[in-house]
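Every protein chain of the complex appears in place save one, which is left out.
Then we have chain A:
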């Protein structure tokens, strides 16, 4: 079953990003075909070399690096929202597929279930 997680919040101002990643990992461990889409402020979760230790908070970037180990390969990021924050592909902590905002409705339509964080 195709599950899409839409993550649209920045990593440390609230626990929404972390709660989303934890749910995503549980979906993967339930053998769901999981996709994660980072859009809006959520693209900031992908910035490499995060150091939230002083906050102090768990590094959500490090959690995202575990996605591959969980077999989650469909990692999408909205290209226009990367531009908003001046982010280039080489500044991301993992290899995400860039999609255009106009692609997103089609991506959502292909899913069986969608959860928002």
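Operating definition for what follows: a residue touches a chain if its C-beta (ideal position, glycine included) is under 8 Å from a C-beta of that chain, and two chains touch if they have at least 3 such contacts; residues count from 1.
Quick note on the criterion: contacts and distances are computed from a predicted model.
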Which of "Molybdopterin synthase catalytic subunit", "Sugar ABC transporter permease", "Cell division protein FtsX" or "Sulfurtransferase complex subunit TusD" matches, in UniProt, the chain that is not displayed: "Sulfurtransferase complex subunit TusD"
Candidates A:47, A:63 or A:115 - the one touching the absent chain: A:115
Positions on chain A where the hidden chain makes contact: 1, 3, 15-16, 19, 22-23, 26-27, 30, 32, 113-116
